[in-house]
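The complex appears here minus one protein chain, its other protein chains still in place.
Here is subunit A:
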């Protein structure tokens, strides 16, 4: 196990911010590889695993692109106490105001994004467009698992990734040659995938 990589994943270590981004990029590559290889898996797409992978992908992408709210995926850094209104972060680190992003400081780092209010705890409330169900309905046997939406999960990140490939070259120039772990060859080897991403 690479200690340096592990510490970077936890937000520690020297050159913290750059290590974050390199690590985030690496996690993005690994996650894309997992989603891609899941398509050929015996037994069909595993919804649970792919959901978890997509959540990791989302967090890592936010950190890599330096998006505000991306820091929610990481342990809080010591700093001034959080402002009273942390409502925005409750729903899983939605992007903050650009001003806060420019400051480079996470807002409400101690606020757990997973903690929900009583209203949110009602699962039915989370699905505004939920169809009414008949009580004795047996799910139709021909129902589609809709796992084709894995491709559309990727399309969500798509706009970020053509940018990702551009940024990566910039990052490679900025750092020492030995340090780069965001391998262009890795992305290229996921051949059909990178083509699809660029097309998005």
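A few notes on this one:
Here is the rule we use: a contact is a pair of C-beta atoms (placed from the backbone, for glycine too) under 8 Å apart; a residue touches a chain by one contact, two chains touch by 3 or more; residues count from 1.
Here is the rule we use: contacts and distances are computed from a predicted model.
A chain of this complex does not appear here, and its UniProt-recorded name among "Myotubularin-related protein 12", "Serine/threonine-protein phosphatase 2A 55 kDa regulatory subunit B", "40S ribosomal protein S8" or "DNA repair protein RAD51 homolog 2 isoform X4" is "Serine/threonine-protein phosphatase 2A 55 kDa regulatory subunit B".
Annotation for subunit A: contacts to the undisplayed chain at residues 1-2, 5-7, 9-11, 23-24, 27, 30, 34, 42-44, 46-49, 51-52, 55-56, 59-60, 63, 72-76, 109-116, 121-124, 126-131, 133, 135-139, 141-146, 149, 152-153, 156.
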